[in-house]
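In this view, the complex is presented without one of its protein chains, the others remaining in place.
Lettered A, B, C and D in written order, each chain numbered from 1.
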Amino acid sequence: MEKDKILSLKGLSKHFGGIKVIEHVSLDVTAGERVGLIGPNGAGKSTLFNMIAGDLEPSGGTIHYYGDRINSMPNYKRTQKGIVRTFQKNNLMMGLTVRENILLVLQRINQKHTQWWKQATPGNYQLLFEHAGSLLHEWGLEEYSQTKVKDLSYGVQRQIEMIMAIAGNPKLLLLDEPTAGMSQVETDQIISLINKLPVEVTIMMIEHDVDVLFGNTDRVIVLHAGTLIADGSPEQVRENPEVKEIYMGKEVIANA
Amino acid sequence: INTTTKEKDKDTKTNTEEKGTIKIGALLPTSGVYASLGENLLNGMKLYFEQQNWEVAGKKIEIVQEDDESDPQVGLRKLRKLTDQDQINILTGTVSTAVAYAIRDEVDKRKLPYINSHAGGNDLTRAKRSDYIWRSSFSSWQIGHSMGEWAYKNIGKKIYVTAADYAFGHEVAEAFKAAYTAAGGKVVEEVYPPLGNNDYSSYLAKMNRDDIDGIYAFYAGSDAVRFVQQYNQYGLKGKIPLIGSGWLTAEDVRPQQGMSPDGITASIFWDYSISTPENKAFIKAYEKKYNSRPSIESAEGYDAAMIIAETIKKLNGDISDSAKVVDAMSSIKITSPRGPISFDKETHNVIQNLYIVKTSVVNGKTENKVIDTIEQVVDPGK
Amino acid sequence: MRNLPVKGPLLFLIMVFVPFFLSIFYVNLLTEIFILGVFALSLNILVGQTGMVSLGHAAFFGAGAYAAGLAAIHVSTNTFLSIAAGLLAAFLLAVIIGLFSTKANGFYFLMLTLACSQIVYSIIYQWRTVTGGSNGLTGIAPIDLGANIVLSNQVWVYYFILVVFTIVLFLINRFLHSPLGSVLIGIRENEERMKSIGYNTALYKNISFIIAGTLGGLSGSLYVIFNGFISPAEVYWTASGSVLIMVLIGGAGTLWGPVIGAAFIVILETLISSYMENWMMIIGAVFIIFVIFAPDGMVGIFNALKKFFVQPKKLEVDADEPIIKPIKQETKMDG
Amino acid sequence: MLSLKDVHSYYGASHILQGVNLEVKKGSAAVLLGRNGMGKTTAIHSIIGFVTKKEGEISFEGENVINLKSHQIARKGIGIVPQGRRIFTNLSVKENLTVFANQEQGGWDLEKVYKLFPRLKEREKSHAGNLSGGEQSMLSIGRALMRNPKILLLDEPTEGLSPLMVGEVMEVIVKLKEAGMSMLLVEQNIATALSIADDVYIINKGRIVYHDRPEELKKNMDIAYHHLAIS
Partner (left out) sequence: MSTLLLQLINGFSYGFLLFIITCGITIVFGILGVLNLAHGSFYLLGSYLGYSLIMKAGLPFWAALAAVPLIIAVLGYMLETIILRPTYKLGHLSQVLLTFGLAYIFHDLFAILWGKNMLVVDPPPALNMSIQLAGYSVPAYRIALIVIGLAIAIFLWFFQEKTKWGAVIRAGLSDKEMAAGLGVNIHLVFTFVFVLGSLFAGVGGVIGSPILGAFPGMEFQILILSLVVLVVGGLGSVSGTLIASLLVGFVETFSRYLVPELSLIITFALMAVVLVVRPQGLIGRRV
């Protein structure tokens, strides 16, 4: 059924000059799936996300979203249609406060962003401010509400990235290494919040923390040098010798 | 360096409180593109009043100078300051025509007697004429027109016209063209480089042609320096005669032009070389006081001051009624360094001689010499 | 900003009574400050709010002024008609220039706006038959509000412009921190990210440009009404530079900053240049002092003073009590 | 080798480090653990001089360097792999490695770094800004090694690296240590950290709340979990 297929990539490629970063990747994702994406550094994972989110235009192949070809749809339109992403490298409105960052997402979702005749105060936009407050409460970050993002530690900034993505009503959520730079507690917290998302939200997640990844996905895809080399259940992929060889290494990381 | 106008004025103010003072507002640029012109105008005025001991018809004279920066907006702002704050009795000045036009309505509304001492825009004494505005300097038309017939007779029948691309340049060029073609000449081509242009090489390449008898050029200040120098460097000098307005070879640009101006002919209403007693006396006094030669603008300032003084004298120092001031001014006839001048009662523009001056090398320096006089030129007023 | 409902009307009242106490010279100066204040406010929408530093804003001032002036001369002396003509001209120009200049960023945007405004300048400068060329457009009739009410008295002009200024300030106050306004601020902070959270930033940048340009045109038409003339000098890039400086010195991105900046520059220029010839030197030195000692502009100084005098206790507490900022652990431990 | 005594650091008015005491012995690896926002990076930045408002004593080889400028501190032989990698995006990969290199006291050179990270050699001519996240991490480590420092400050160096790469980097760190290099390592993964540490510090709200040898900590992981708020 076309309908369940939220995302469908066919023969997708990306070349930078002579460098072939993604080559003929084909992939279908069903609505509600939780997909993990792994691969060695420089395999092309983030590039793949960039193309799905519209930050890069593919060199070849097609991207279909709910059956529509979106190859050259600009990124903001895709976000409006529910493709929401986080960035591997923190990418926020650094000079604004945490709450202002989140409000920018919420006001668009609630179609308030074209109003110009009222100041954005808690009095005028009670619902938005309450929503922002509850999100921050949920993440235990209320005390940062009025702090400028640039004054936050790296890890907390990454959490703000996550909040903004989740606040954006995603249908397809693309998470690029959500737990990188997070301490153990914050990692656990992020995972539990991801798991709390409604089941119909589709999630694709790049993650180098294999415990997190294998423990919280129902399908894992492996990219290597721009091509798809494995696609299956976490168990299958984990046992795949090729994946072990190119990705896991000697597994120094024991389960702590 | 312009020594502190303001301090001087304050001095005069303190010693003269009891006698009654006439305040003359001088709206002149001391910064911006026309700063040096404003400075020379002011110097000329100060020289004259100093010769009168800063006193005319029993009244003390005080000059209140404001810098209009040659910017109309600033000019209007400063005019308001002069009238509202300083309560001036008579206004003079403005180098820039745009400033003169900008303040025209305000002057008219306030019935403030205004002797324009430089801005040459034709309309000031034509369509924008006001009962209270009189011009002692010149109109663009007078400058351009005076050369037309002379050029046809003495230079040739075909000419190339070039002028800086601004209203003044166009007005002068138009007046010249009208007079020249009326005399029978033919304007072969015209070109108007932007004001403040820094390289004339390609324009000069256009002018370097065999089918013309001369080039008529209107440039002033730095444009004149560059144009005349490059005219020489690109080998046009000695091949095609150059004529123009007096600013092309004025006292204050010639030193920078080297030997390049040698042979240029220009028309102007005052020149260093006019050999009347009035001019000689003026030059002597000016050189003594400022240790430099007067420029055209210095003479303009001197004349404006003289006209103001004559007007005050006629009214015995009572200048409270603007209408009377204007009336007194209209019938003034004096012989100034530039020769006999009077006002056209119809247009309020000055009636004056225009001189054809030629530049040549004397003792290793260039000097101008009056070679012809066009007597008593009257602006047609439309 | 919260106490504006009190402070604003009070300030307005004071301004209403000003002409009774000040000489006409100062009333005129204030009028000019309001006009340039509107101009600076309009540029602030671009520079302070959207983060697009323009060096060509005088083009809109000029478009508004020339259109209003030409309408007054050739069509009707009705002031509202003149202003409408000015707004329309500036709006159209902003649409055209905005269309391609908003594609460029940072310094390139600055230079592109400079280029466009210089082109506008030279059109005005060279189209002598219509605009009067370097001599400008003069002889524009005084304010005529229709129904035979002609405001030839400068005090009435003052009131008229005060009212317009107040309305503009009120609207901008609403706009600055409204949802739409915060989209523009977001673009200033990180345009790429704003795209990723679903904003068509190109569109919003254009909107910002058009609002700023049209308001700039409004100030231009007010200028013509006030002065009765307009000349190309007001459209030259130096005019764009000087309004930019008003915004920066006053405090970019704040409500009052641009207005204070405009007042500061106008007063400084008028007063200093009357007392000394080398006034540019003084202004230059003032800039330098500002940049080094008050980088957030005049409003920044006010805020710092306010902080210093109003809440000295709180600051001391901050310094004494070594509370590290992140205290999120408490919330954590609860759960 | 490097010791911090009662170091206080500030960002403007906020007092971040509140009396940190910490020591890295010659040829050993000290690991700094702590939750997000507790001051790990601030500690590293205080040592290298990125934070300028600070008090106390930071002595390196017996000399107090707290008042020196960053470049002076770095020239004393302190290398840094900062958080967020901070490679020079407008330089090529090779330039990133060579421009700041310090070859005087041997050890690491371009060849060796390329051998450690073959990926970098493949991307040698690329704009560093175009590298993938993990490649940037490699570059940042390589850049620090090229300076041949006496001590390395590593702020979450393995962030964004694949497990394979993490393993290799850890191996290198162990080898470096064996070769006599001292280092201060900030790490989120406790297991990884403990596997190479000689000393473990836990920082909480700008204060060192725990310090011991890893063997001791391993015996009683509850303490660590308590300080790190892991339930």
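Note that in this section a residue touches a chain if its C-beta (ideal position, glycine included) is under 8 Å from a C-beta of that chain, and two chains touch if they have at least 3 such contacts.
Just so it is clear, the structure is predicted and the values come from calculations on it, not from any experiment.
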Touch partners, limited to displayed chains, of the chain removed from view: B, C, D
Contact residue for the chain not shown (choose from C:245, C:263 or C:298): C:245
Residue of C:73, C:88 or C:104 touching the missing chain in the full complex: C:104
Contact with the hidden chain (one of C:203, C:271 or C:285): C:285
Residue, one of B:203, B:269, B:282 or B:355, that touches the chain absent here: B:203
Chain D residues that touch the omitted chain in the full complex: 48-50, 69-71, 74-75, 80, 82, 86, 88-91, 95-96, 98-100, 102, 143, 147
Chain B, residues in touch with the chain not shown (by the definition above): 1, 31-33, 35-36, 39, 165, 191-194, 196-199, 201-203, 205-206, 208, 221-222, 225-226, 229, 233-235, 252-253, 256-258
Chain not shown, touching residues in chain C: 53, 100, 103-108, 111-112, 114-116, 118-119, 122-123, 125-126, 237-238, 241, 245, 248-249, 278-281, 283-288, 290-292, 295
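Operating definition for what follows: only the chains that are shown with their structure count from here on.
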Partner chains shared by chain A and chain B (touch criterion as defined above): C
Most central chain, Cα average position: C
Whole-Å separation of chain centres (CA-atom averages), chain A against chain D: 28
Centre distance in Å when chain C and chain D are each reduced to the mean of their C-alpha atoms: 49
Residue list for chain A, restricted to those that touch at least two other chains: 151, 153, 156, 185
Junction residues of chain D - those touching two or more other chains: 14, 35-38, 229
Residue ranges of chain C in contact with chain B within the complex: 23-25, 28-29, 32, 125-126, 128, 132-136, 138-139, 227-229, 231-234, 269-270, 273-277, 279-280
Contacting residues of chain C [partner chain A, same complex]: 1-2, 173-183, 185-186, 188-190, 192-201, 325-328, 331-332, 335
Complex contact set, residues of chain B against chain C: 2, 4-6, 30-31, 66-67, 69-74, 76-78, 80-81, 84-85, 97-98, 101-102, 104-106, 121, 123, 128, 165-168, 170, 195
